[in-house]
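The excerpt is restricted to a subset of chains, each kept in its original location.
Letters A and B name the chains as they come in the text, with residue numbers starting at 1 for each one.
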Amino acid sequence: MNKPVPGVVDGRPTPLRRADLPAGLWSTEMHIRFGHCDPAGIVYTPKFFDIFNVVIEKWYEGALGLDYYEFIGKRRIGLGYVNAHADFFSPCTMGDTLDVAVIVERIGNSSFALRLHAFRDGTEALRGHFTVVTTDLTIHKSMPVPPDLRAALAGYAKA
Amino acid sequence: MNKPVPGVVDGRPTPLRRADLPAGLWSTEMHIRFGHCDPAGIVYTPKFFDIFNVVIEKWYEGALGLDYYEFIGKRRIGLGYVNAHADFFSPCTMGDTLDVAVIVERIGNSSFALRLHAFRDGTEALRGHFTVVTTDLTIHKSMPVPPDLRAALAGYAKA
């Protein structure tokens, strides 16, 4: 990443306000449920990665107009991660509603990078970074990003 | 982190061999189960963070001689994360056994950083990075690392 990332000050992630991102940016609501939370009363960290994955699934359909499940199922194209990262700014608990926006950071040959900003009441509670690699699921090797997905990503990144 | 991290070449994580880490380093076996895996036939990414958390729980008891559950429960001291990161080198599937080692990277005032290396058949399959922040669970504010935990972390890091 060479371009400045919003919400990073001196290399350290700092929470954004929703208004710091473009108003028309696609986002989706996620509800924090009882089963997401642990005996400390807050979301169990691995569950945030599950929540982010659901956001990404919804984003394929809602923002890219593509069917995540058809990629994995019928087309046998994997959309897994070579890395996954999250920064947690404030704890979330059951009953909270998050508004999660997705940004395409980079589109490579057989991979692309996504950044997810999760807001609660307008302030960023956590942020995720995922590098997706497209793979042929029959041989579990990376493959070029399929043309329809590449076009959709590029269109989304431009808008 | 100013000291070089094993398994990072030109800033890019690359898989280690188990022999690249000290022979006596604490590690624990984790088994990949059916329920860890997804329709792509490999471990669902969020489940790796759950696996890493179980490793950390076992490490508190097995390597530090401390009871993770007593911290959260009786002492009401949170051991949550301000960030969590994983690099995935090769896919894991049900039936695999991972040998996971824990390294203390840094001990701060109210936080410390852990690095987890997960090996399958002697080669690193994935790596985790977690920054733990100790919190007072009654007010959800950070607090200094408790003396017994600090001493155990320092002793482990030295060994």
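In this text, contacts are C-beta pairs under 8 Å (C-beta built on N, C-alpha and C of every residue); 3 or more make two chains touch, one makes a residue touch a chain.
Treat the numbers as computed from the prediction; the structure is a model and nothing was measured.
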Entire complex copy count, 2 subunits given: 4
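Quick note on the criterion: only the chains that are shown with their structure count from here on.
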Of chain B, residues touching chain A in the complex: 13, 39-42, 44-47, 49-50, 53, 72-73, 78, 80-88, 91, 137, 140
